[in-house]
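Missing here: one protein chain of the complex. Every other protein chain is in place.
Right, chain A next:
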Amino acid sequence: MRERPFWASVLFMLGLASAPAVTSAGPDYPPVREGGQIVFPTDTGAHPDYRTEWWYVTGWVSDEQGVERGFQVTFFRVRTGIGDDNPSRFAPRQLILAHAAVADPAEGRLLHAERSERALHPLAGAATGRTRAWTADWSIEWDGARYHSDVEAESFAFDLHFDPAGRRPVLNGENGFSRKAPDPKHASYYYSRPQLAVSGTLRLRGNTHQVKGRAWLDHEWSSETMPPGARGWDWMGINLHDGGSLMAFRMRDDQGGAMWSAGTLQSGSGAPAALRPEQVSFVPGRRWRSPRTGAEYPVEWEIRVDDRRLRLQPLMDDQELDSRRSTGAVYWEGAVRLLEGGREIGRGYLEMTGYAERLQM
């Protein structure tokens, strides 16, 4: 087995990757239960008792010249179960990990960067009560009307506002209780904020652009890791041009079959509807092989939602994140278009994990 820095493993246990349940000696993480009520705005803040939590923003922006690019920023919070009884300010009870990437077709591949820290006031943390997570000079924050995210990396940076324009969050699953596997204990609390109006600046290799666009925010927290037998998952979140939104995911087993799938569809300004496993299916299409990792990803998909046949097409093929040198994680996370009958009906992000080596702890 290849040796990896430990925080790589941390990323892996976020539920982003398959992870066997951590040893029994862990702390008491509160379980995610059906019927739990998500309360806004309190629940936009952190839930430090739960094992993992993330705020995940993806979107498409275009600059003054009309050049279109994708971007992604994620803040993870992890409760480690270590140092609960240590009065040190450094006690690593909570870790904050952040990850950001820009998909620019002119680059041909992703620009990405990451930060990891233990929560330590005032350098890094995740606040309760309303969304605010930060580490060094990266942050995401809800000011009551808009989200604001600031990311500074070497090859890129962005300073963006995301405005829901008064639109209510979309609760996924059963009122925010989102199952991930046949066993209902594998579940998370999960809501999405689609159709966020983006405005701000994007710096790419020294050139700063004024950008506008549409983004999507997911906020999810859970105490469970990946269900046993799961190898990875495919997820997409699409802002539909009719003003609606479509979220769908499936958990894959070793044979590439779906262990579980689900989604949420909101058409136009209608009410969101939860999609049951049998209503959603993912059919892989054209494959692309990564020259770096040799992993092969289905970069085009047919998504079936009830009897609709939707097609996913990437902004560019190479949106693989190869952080083997740092976090060790290898996955595909990129900007995609959603087509129906040859016509683009929405744009958003697709995430595919578990296509490279078997994810191990």
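In this section, a contact is a pair of C-beta atoms (placed from the backbone, for glycine too) under 8 Å apart; a residue touches a chain by one contact, two chains touch by 3 or more; residues count from 1.
Operating definition for what follows: contacts and distances are computed from a predicted model.
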Undepicted complex member, UniProt protein name, chosen from "Acyl carrier protein AcpXL", "2Fe-2S iron-sulfur cluster binding domain-containing protein", "Xanthine dehydrogenase" or "FtsX-like permease family protein": "FtsX-like permease family protein"
Sole contact to the chain not displayed, among A:Thr52, A:Thr80, A:Thr131 or A:Thr353: A:Thr80
Among A:Gly35, A:Gly66 or A:Pro122, residue touching the chain not depicted: A:Pro122
Interface residues of chain A (partner: the chain not displayed): 1, 3, 5-7, 9-10, 12-13, 19, 22-23, 80-83, 86-92, 95, 116-118, 120-123, 361
